[in-house]
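One protein chain is absent from this view; the other protein chains keep their places.
For clarity, chains are labelled A, B and C in written order, and residue numbers in each chain start from 1.
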């Protein structure tokens, strides 16, 4: 019997649960200040999260997917991406979207059931949130194909949940990325749960990173609660992609500290002990401890920043709530580049019905 | 950096290109006589193949997918399966189907554009040919799920091409098979080509077997031109599946010695040198050499058997050609368990139109 | 006696009943086990029947459909849930290409008695892809049955029938009315027929044809029109493939006027087939064109404008008036 293939998956971790450094810092320019910036964005993400949930609970926002517990992953991606790279997110990448330039009120607008939340010019070429699981992974490969065809030095970055790795789209995406050596980085936010389905039911493999082997691409695990480790693996993977050295799959181990969405009640299926244990590993406190111990952050800064983000988020919420709905014609006006003749009549009815006295006047 | 997973893929081979044994025979009961039976079926498959192509060329059969070069894989599967196991084939498993009991004329009937070719009771619970690539892999998992739920000691066996391994269905099938430890064996007939697309364009991985890693199941490579090696790995994989020890993925390395189908012309995209080299490795001659050298088969037997298969195939072809078409009502009669009211009228029109003077009388 | 229950409870009741009556009934889908389904349609069934009868699957709709085909071909009654109809597209190759064909392809040697359940339709202010009505894509598929209940009792009886049925059935549950009202449903195991429409209200002036959540709007409209002296016959199509045209035609022959009401975009929806068939067979009885009250030919807007998209009883009343005033 000949051995025709050998593969290994490694896990990268720099910080222990208490935020103590386990290994020398990776060689990344200006890492300390980047980590501070990351931390600030993580705190912002938390504040946004609570506000969004509060808005939802009071009927002022639709179903919302909290990103509690995934902050380190998102902000590290946000930090490592260049403006010209393209983000192809799933539906749980708020922190990253904010770092890419999306104003907070616009982000809330999306979750408030308004398409304009995906229209802001600051989003550049980034894709909007993607609801059908795993489909974004293929769009990322399409973006990467365009980048490769044009010979540009930028890359596509896409995020997916642990559940999403079971869907054909994701595996087809890995496969074509490997076959064509596309400039794309796949990040799995393995938060251990896909709604009520635990990681072990999704897949019989020891790691999700090893799905990379079947596609002939790099695969690795990283502690998703550890911003330093995330920086190290992401910086490398994105740079490789930009330089034409091929795609990577990064499995970031995290934990979904919230319900799946505001429509979910995780106590139905999830053990409270597990959740408590996960809070011990959570990313925000961990990075704060590290920054404190390195003298990069202190109580005073913490207090100021907490106040600042609360203010920012409150202002954004107010701004969001003040945005009037789109006119009813907007249902028609972005469907095709030009309104087809056949829709003109329907568009008129819609307008008439929305007027006072009409069947759809509100 | 911790190593969190290690994996290796091995290639099994017993016979070299000349049919010389490279290692002691595996311990399989009655292996010599099984190999003789395999050989006879491989020769039959070849005879069927030429006849089918001849019929197609003369307008007496529809598009036909030759299995030239895949005979060892098919007959080894046929040999290792038990009657109560279930075959979920793709469209290139004629030899296996014959060994499972399908009469030759019925097999031709399928390729002659007649649904009755998939209706023969000898097919038992086996699935019919599957045209949409890779979908059969999921049906096999469904069959295996039923087997597992009932606690039966049998298994599902499914075959797919190298091209098919790129399709989501296949990878989703591996994934659920691993997650649920299903009694299923996936055999990849890696014949190096998917119509005009060479193996290297399908996938960037060194082996297709390593797609097993992402699903946490066993994966291995085997020389698909070597009936002994195939017996060894298949016997083990099927027995493991039946015993509830989990699924396997077996990548059998072969070569498509024919055009993709009779509708294809491989000279458009394939180098003749490559084809010539592949003929040196082909499975039938290899097994014959081995059987000769072991005194299990001789020239006389060869001559008799060649005559015998030609006769069998000719008789089957005659029988096939004598089968009158189905009545037109058959288009309606197997669609639902009972004909819905709404189709009654259409069924009557169809009958009337097929009568002399009708618009569809032939 | 029977309790008043909601439609989603009726679905749960029917599933439990079918599972008790026939151990070949096996459920599979995302989050249907411990969690009892995101709408709680399968609540308690895993606890009651165990994890060999209620399978929490990995997240892959193609896989769910493909597995169901294989299980059904082995004689199990696979009842698969697609969490929302918006995620049903990956199942289509298996449902259209295999489930609806396996019997025909093997001349009856194998068959595929699966049920694919999915909540569908708008009106609950859900995120994108959670509110569409794409039943027309399946109603066009030969070999498949498409069934949509519009009340708790019909959900119970039709789902039992779907599970009993030797053919593959797509069973769409209008989630807007999952909990909209309660109705006494007797858990008697009696299936309803899959080959007839249900005439919910008799009338002489006009025939209103609808299904799913739009039945409520249609019935409301009929109520209000009755006050004005307009007598509406209201038909719940219930089985959208194959259609029971006879019942509809008989009604339209009687009333001479017809309005069809559905949520799906108007163009190419099931309403078109009903209108075309009724005109084809009953042109001479028609005293006005058959009107269709339907969703616009647009993507379902995000929820803030959702109500503008959804037809309502006022729209039905308008259409009835116009139809009555015609010529």
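By our rule, a contact is a pair of C-beta atoms (placed from the backbone, for glycine too) under 8 Å apart; a residue touches a chain by one contact, two chains touch by 3 or more.
Keep in mind that this is a model prediction, so the values were computed, not measured.
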Where the missing chain makes contact, among the chains that are shown: A, B, C
Per the touch definition above, residue among A:74, A:172 or A:264 touching the missing chain: A:172
Contact with the hidden chain (one of B:201, B:275 or B:296): B:201
Contact with the hidden chain (one of B:50, B:63 or B:293): B:63
Contact residue for the chain not shown (choose from C:129, C:201 or C:254): C:129
Subunit C residues that touch the omitted chain in the full complex: 62, 86-87, 89-90, 92-93, 96-97, 100-101, 104-105, 128-129, 134, 136-137, 139-140, 142-143, 241-243, 264-265, 267-273, 275-277, 279-281, 283-284, 286, 288-292, 296-299, 327
Hidden partner interface residues of subunit B, rising order: 62-63, 91, 112-115, 131-133, 163-164, 166-168, 194-197, 201-203, 263-264, 268-269, 325-326, 328, 330-332, 335, 342-343, 346, 350, 353-354, 359-360, 362
Contacts of subunit A with the absent chain, listed as residue ranges: 86, 88, 115-116, 118-121, 123, 125, 127-128, 132, 135, 137-147, 149, 156, 168-169, 172-173, 175-176, 179, 330, 334-337, 340-343
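By definition in this document, only the chains that are shown with their structure count from here on.
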Reference subunit C; chain at largest CA-centroid distance: B
Whole-Å gap between the CA centroids of subunit A and subunit B: 43
Intercentroid distance (Cα basis), subunit C paired with subunit A, Å: 36
Geometric centre distance via CA averages, subunit C-subunit B, whole Å: 40
Sequence positions of subunit B contacting 2 or more other chains: 168-169, 172, 175-176, 179
Where subunit C touches two or more other chains, by residue: 58, 60, 62-63, 90
